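On to subunit A.
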Amino acid sequence: MKLREKAKVMDAGQIESALVRIAHEIIENNKSVDGLAIVGIRTRGALLADRLAAKMGAIANREIPVGALDITLYRDDLTDVAEQPVVHKTEIDFDIHDKVIILVDDVLYTGRTIRCALDALIDFGRPKSIQLAVLVDRGHRELPIRADYAGKNIPTSQKETVQVKIKEADGEDGVIVAEMEE
Partner candidate 1 sequence: MDIILKGGHVVDPANNVDSEADVLIKGDKIAQVGKNIKANGAKTIDCKGKLVFPGLIDMHTHLRQPGREDEETILTGSRAALKGGFTSVLCMANTNPAIDNKGVVEYIHAEASRAGLINVYTAAAVTKGLEGKELTEIGQIAEAGAKALSDDGKPVMNAEILRRALEYAKMSGLPIISHCEDINLSGNGVMNEGFVSTKLGLKGIPRASETVMVMRDMELAGLTGGKLHIAHLSAKESVEAVREAKKRGIKVTCETCPHYFTLTEEAVLGFNTKAKVNPPLKTKEDIAAVKKGLSDGTIDAIATDHAPHSAEEKDLEFDFAASGMIGLEFALSLANTELVKNKVLDWSGLAMKMSVNPSKILGLTGKGSLAAGSDADVTVFDPSAEWVVDEKRIESKSKNTPLAGRKMGGAVLITIVGGKIKYENGRFD
Partner candidate 2 sequence: MAVKWTKKDLLGLETLSADEIGLILETADSFKEISQRPIKKVPTLRGQTVVLFFFEPSTRTRTSFELAAKRMSADMVNIQTNASSLTKGETLKDTAKNIEAMKVNIIIMRHSCSGAPQLLAESVSPSIINAGDGSHEHPTQGLLDIFTIKEHKKKIAGLNVSIIGDIAHSRVARSNIWGLTKMGAKVTVCGPATLMPPEIEKLGVKVTYDIKEAIEGADVINMLRIQLERQGQSLFPSIREYAMKFGLDAEKMKYAKKDVLIMHPGPINRGVEITPEVADGPYSVILEQVTNGIAVRMAVLYLVSGVKERIE
């Protein structure tokens, strides 16, 4: 299966301003950064979470706890995938009990990844609440899950994929819509 790039829907600058906007929205919505912590879903969600934490920290002038969650062990499709996915480390070195957790991912699609992440998070303790921040919401939900903060809504067809590129992992920032070639 090959992917054909159709459109670049966000560039580095647009990603940056979306993150700044989300950072402000989170603080505004929660009145302050007290009791807030950020957890990103590996791989790209975690990278975005680091950036978001830095921005919120700069606004509030203090450090925001940030962690990374690997949801592989919670996936509901392990018996279907052809190869066992590589398990990465989960690193949440703060107590999530009674915290407001901002869960961060790059793309919100079916909602299944978020479902895994919610299960995983709750194994670490009982947060006060969990809010979801994503860079891109592309629709086609299969579970009753919605984003509290979205950088951009991008309507897509199911034949298409949305690829988020983050400098730390991919060498550049950008969001691309691509189509699977038959």
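Quick notes on this structure:
Keep in mind that, in the parts below, a contact is a pair of C-beta atoms (placed from the backbone, for glycine too) under 8 Å apart; a residue touches a chain by one contact, two chains touch by 3 or more; residues count from 1.
Basis for inclusion: all candidates are chains of the complex that A comes from, given by their letters.
None of these values were measured; they are calculated from a predicted model.
Here subunit A touches just one chain among 1 or 2 in this complex, the one numbered 2. Residues 70, 72-74, 78, 81-84, 86-91, 119-120, 123-125 of subunit A are the ones that touch candidate 2 when the two sit in their complex.
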